[in-house]
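Here it is: the structure, laid out below.
Note that one protein chain of the assembly has been removed; the remaining protein chains are unaltered in position.
Naming follows writing order (A, B, C and D), and every chain is counted from residue 1.
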Amino acid sequence: AELTVATAGDQNMVDYINQYLGPLFEKANPGDTVRAVGTGPGDAGSQKILERFDAQAAADSKVWDVDVAVVHEKFAGPMVQKGYLEKYRGNIETGKLVTRGNAKNALGSDVDGYVMPMFNSQTAIAYNPALVPNPPKSYAELAEWAKANPKQFGYNGIKGGASGVSFVMGWVYAFGGGDANNLMTGPFKQDETTKWDGAFKSLADFTKNATLTPGNAGTLDLLSRGEIAMGPVWVDMFYSWQANGQLPPEMKLVLPAPGMPGQPMHYVVPQKSGNKALAEKFIALATSPEVQAEGIVKRFNWYPGIDANFVKPKLDEATWNKLFVDITPEDLANNGKPFPIAPYNTAILEAYEKSVK
Amino acid sequence: MSQRAFLELRSVACRYGNTQVLEDIDLNIERGEFVALLGSSGCGKTTLLRVLAGFVTPSSGSVSVRRREVTHLPPDKRGMALVFQSYALWPHMTVAQNIGYGLKLKKVQRSEIDSRVAAMQSLLGLDGLGARKPAALSGGQRQRVALGRALAVDPEILLLDEPLSNLDARIRLSVRHELRALQKRLGITAVHVTHDREEAMVMADRIVILNAGRIAQQGTPEDVYNRPASAFVAAFMGAENVISLNGAPQGSDFLIEAGPSNAAGRVALMGRDLAQGVVEARFRPEAAQIHPAETAVVGPGVTLEGEIAAVSYPGGHWRHAVHVGDREIMADASRAFGPGERVRVHVPADALFLFNSPGSQPANTISRVLPGKVHA
Amino acid sequence: MSQRAFLELRSVACRYGNTQVLEDIDLNIERGEFVALLGSSGCGKTTLLRVLAGFVTPSSGSVSVRRREVTHLPPDKRGMALVFQSYALWPHMTVAQNIGYGLKLKKVQRSEIDSRVAAMQSLLGLDGLGARKPAALSGGQRQRVALGRALAVDPEILLLDEPLSNLDARIRLSVRHELRALQKRLGITAVHVTHDREEAMVMADRIVILNAGRIAQQGTPEDVYNRPASAFVAAFMGAENVISLNGAPQGSDFLIEAGPSNAAGRVALMGRDLAQGVVEARFRPEAAQIHPAETAVVGPGVTLEGEIAAVSYPGGHWRHAVHVGDREIMADASRAFGPGERVRVHVPADALFLFNSPGSQPANTISRVLPGKVHA
Amino acid sequence: MMTTASSSRSLLAALWWVPRGIVFGLMAFFIFGPLANLVLWTVAEKWYFPYSLPLEYGFSSWAKVFAPRGGALDSLRNSLVVAVLTVIVSLILAIPAGYALARLKLPLRSAILLAFLIPQAFPNLTVYVNVARIFYEIGLNGTIPGVVLVHVSHGLVYAVWIATAAFSAIDTELEQAARVTGAGALRAFFDITLPLAAPGLMASAIFVFLESLDEFTGSYFVGAPDVNMLPLLLYTTASGGNYQIASITALLLLIPSLVFMLIVERFLKADVLSRVGH
């Protein structure tokens, strides 16, 4: 049968399935084929998958045309709530290897059993060591540095992609004046949202001194062209730009305290997929330690989706360490945060829209 | 309803937006008749043809063609050919294609079309131009192509809108001749708009004169030429000279009183209905004879006294502008009189058109001709 | 280099692609002169005007305007006004705007423009049409707008490409007159293309006759009319009747031998260079006199014997087609002769144009006129 | 004297090339500068600050695009088929509509013209969910006809508006001349009006073609995953910042557009464009 995998995210996600995972799966399951459809990077890509499900649900289609989808964390919740997804994790072997909390709770929604992380990603601050010999270690230092170096810090606001959003979330975690942990884990409290005025005021000032970049890729682009010295990026994008030769190899990453959000990409299976069994097989393969090691870590420098302890043994030391050249495991443990839960997320974005212009 | 004529307009009126163009036109044209349509520029001749062809729906009245009412029939169902005043050649077709298109529509065979087109081209002096596009033709050549396009289909009814205006005299004569011969041979019913009086006289069985959207007179060429029904028609048919005379009918004659610059005279009434008083007298320059002042003039008609103002030579004879009283008239003579010379101008009775005029102002609606100024 | 004429074409040749249109044209026009350009349709008249106006660059030769060489000067620098044969009105402008545009270009004041435009409109009988777009005009009205547009700027040099072809006789006379008056008053130098022989005769100081891209003759109207330099010119100027005669020069006369259908006659040579043998004799229908067969004819010239074939009435006189030997000629008379009647046709010496002809074939290059068939 | 005059003239003509050259040079820079960027990226292996040209050249991205499972060629073929079909369907729909809007008295003419504008004017993101839903219901989703229909709804605005303009520019007398020569309304239309409107219609065909080649959102909702189109690849790579693949894809899309344009120009000989006076 033909397994259709719709994936949000950059082209390298499509490539990953087409060039690596697909052939592997087809070798293991002769007669079956895999095809990947990219729906575009960022939330927009996942949104398109969600809308596609909406359309098929509204049309009452018996069999949906997507068997496996790869979506951003944010969209897993709505999909589960709308009842589009199959609770499949229990059916597959590798389901047990998932240990991180974000596989159970996606921004406040219970998604346990419906999702398997394909990989975890993280935002961080990329910088050019030639221009920034001593990168700031915290948001406070960062703010100071940016004041001293006007327009040298660039980020993409909140409309151009999640790396900017993530930077803003980090800002609120750092200066929000409320309980940052409550933002990440809930439950949602209305009065929490009133405590951010100071944070947004300072962010507005900060933004005036910063360069606004066009999108996730825009930040990397300006970095690569030397027009800014520092900016928030997705770690995986950063590496793939470097691999593509679009970014100088000297560029480095830093994850400032108190932390910036990261998120997984999830494998989900629509309830009305026509090839559920095959889909589960596919995900099982994709989340097996071997594939996670070889494909996710070695090829793409992504953080594995399953527990790292299962992956590490499959890799040599050098490859494993490549993941942590700039950001140490400790950094990641301390400063790698989730996004705020959905209601806070919305509230922060709206507050940003109102106050930072 | 009575038997209809072959082509018939029955109290047709027509307007463009707010401009009333035709009013109350009644016209019957018989099969095989050649009708010339004359009238001042802008009087509605083209519009009349367009009504016949079916491009303009009259605002009232009815049109019938081949004795059938067709007021609302589309143009292609009327079986007419129209030569457009603006030619309306198809720019994307060659001369041969333009001419042959009508035949193609009639599903005439390729080879037959070719030979008909070739014949039409040589008839019209267009040999060798068959492969050109209209853009690469001279004005007169375009006009001939437009004519050829209409003639090629051997139409039963032919509407011609000044089809010869851009041709030189020689080819005009030849085309005129061919056209008339073709029309007679095939029994074509033709309506021909022209500004050339002689053309109308020579070609037409009947002349229809339009004035400001109404028919001013219709009749045989001789009729219209020699017995104009109104001052307008007289002027339009070339009797541009106008003078005021006083007179009164007497028996079958009209007696003209002697005036400050004219001798007394006498003209047969010939059924004309003239009242006593001021009459407008019109005549053509070529109908007047100039005599030296001392010569006695005989014969019926009127004799004017005047002084030569200017002389010109339009070819074949000399044209003189003559001051008669406060007017200036034109008169021809086979020899030139000198400017300043005093002369008598005699207008024979049969060349003198008399009309009772409301004032003494000549009927002169559309053109701005000032009487007596029509010379070079 | 010698002093140039005001307008001068010096051995100008011109081609469109592979079509040679003008060849070896030498033409000098003096300031204030009114030149009429005549020629068959398609002979290159429009092209000549376009060369003068600067829209066509001659393939060889030079053009000078106001005594300055301008062969490569763009049209907008030449200070001429051209009336286009196709009118070329601007469809997006009203009549008033079309006429006033040239003045606007000259930065004439708004109010001044308005009054000039109004004057031009009333001169041309366009009153009340000022606010219309050209699409809502009749053919003749468009032509008058085109003329008005050129006249409004009081051009020093005026090029007219058949500016009156779509006007009726009356308005044509009046416009002709106004045009000539204006031209004289302002000293305009004008080149006027026309197909109307009389128009050329009456208006022009000089007539230039073009034949197949070359100048066939130029001279005063009388010259060209009465002393055509070639059979082509004679035919073009209306001497369509053609017969072959035998004769020989004798002293200052040319003796015509009696032939099968002509009596012997004698014509003064008047400097013409005629050799003995067959000559082509050309004359105009209106120059011939028809007499009953029994009448003796006197006076120099030639007398033909023939039989009336057909009669028509073009107005004012009767036109007869007469069989003379194997030819048919046209002749006018003030009374109608009956078909079949035997007549004598006398052509006076000064109306008879004789040319030594290579064969006996008439010079007839472009039009397909068959001699003697030009009648209705 | 003649020769000096003509030589000074030719000198002047030659001198004119200086300002002309400057203007054309600037234009060329602004047109081809970005395009050169595009072409360079297709072969750039490494390119970043401070280097104004790529550090390494190579064809590895081409290899990626044309990798056996990449499906680029497949998508390209789909895109072409859809684009050509879209052009055909749009013109078939737009020609009668344009004619009616230009020539016939229509009630609500303006409203009708505005209606065709809506698909371009309204951001379509939110609409396609509903289109997809309808198509799922009637089984058009994932089929070429489905994608063509969606593209047609977008292309029609160009086709109809331009066709309307093209038809109203034609002198009605030319059509009347055909009618009076005996051609029925339809015949006159096909023999006279259509050929004379052809330049405008062809221009609109080019735009419809380009519009279809570039369309992404509808292609995704209605086409994918069964009918994949090149712009999907383009969209993903370009907005993700993978300049190499995006540039190659753009280049791949450029070629059919140019070929289409050339065919159209071939077909339209210059003389169709010129009209005779009056």
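In this section, a residue touches a chain if its C-beta (ideal position, glycine included) is under 8 Å from a C-beta of that chain, and two chains touch if they have at least 3 such contacts.
To be clear about the criterion, contacts and distances are computed from a predicted model.
J.: According to UniProt, what is the chain that's been left out of this complex called? Choose from "Nitrogenase molybdenum-iron protein beta chain", "Heme exporter protein B", "ABC transporter ATP-binding protein" or "ABC-type sugar transport system permease subunit".
T.: Per the UniProt record, the undisplayed chain of the complex is "ABC-type sugar transport system permease subunit".
J.: List the neighbours, among the chains on screen, of the chain that has been left out.
T.: Touched by the chain not displayed, across the whole complex: A, C, D.
J.: Which candidate, D:V43, D:L76 or D:L210, sits in contact with the chain we can't see?
T.: D:L210
J.: Pick out the residues on subunit D that sit against the missing chain.
T.: 13, 16-17, 20, 24, 27-38, 41, 49-50, 52, 93-94, 96-97, 99-101, 104-107, 109-110, 112-131, 133-134, 149-150, 152-153, 156-158, 160-162, 164-165, 168-169, 199-200, 203, 206-207, 210, 213-214, 216, 231, 234-235, 238-239, 243, 246-247, 250, 253-254, 257-258, 261, 273-278
J.: List the subunit A residues touching the unshown chain?
T.: 42-44, 47, 50, 78, 156-160, 164-165, 212-215, 217-218, 221-222, 225-227, 346, 349, 353-354, 356-357
J.: Please output the residues of subunit C touching the missing chain, sorted low to high.
T.: Its contact residues with the unshown chain are 53, 55, 74-77, 79-82, 84, 86-93, 101-102, 105-106, 149-150, 153.
The definition used in the following text is that only the chains that are shown with their structure count from here on.
J.: Provide the C-alpha centroid distance between subunit A and subunit D, rounded to the nearest whole angstrom.
T.: Using C-alpha averages as centres, the distance is 37 Å.
J.: In subunit B, which residues are in touch with two or more of the other chains?
T.: 86 - these are the residues of subunit B that touch more than one other chain.
J.: For subunit D, write out the residues touching at least two other chains, lowest number first.
T.: Answer for subunit D, listing residues that touch two or more other chains: 278.
J.: State the interface residues of subunit B toward subunit C in the complex, per the touch definition above.
T.: Going through subunit B, the ones touching subunit C are 16, 19, 38-42, 45-46, 85-86, 122-123, 125, 136-141, 143-144, 161-162, 165-174, 176-177, 180, 195-198, 201-203, 221-222, 225, 235-238, 240, 284, 286-287, 312-316, 319, 366-370, 373-376.
J.: Name, in rising order, each residue of subunit A that touches subunit D in their complex.
T.: 4, 6, 9-12, 14-15, 18-19, 22-23, 35, 37-42, 45, 48, 51-52, 54-56, 58-61, 65-66, 215-218, 220-221, 224-227, 237, 240-241, 244-248
J.: Per the contact definition, I'd like the list of subunit D residues that touch subunit A in the complex.
T.: Answer in residue numbers: 44-50, 55-56, 64, 67, 69-71, 128-130, 132-137, 141-142, 220-221, 224-226, 228, 232-233, 235-237, 239-245.
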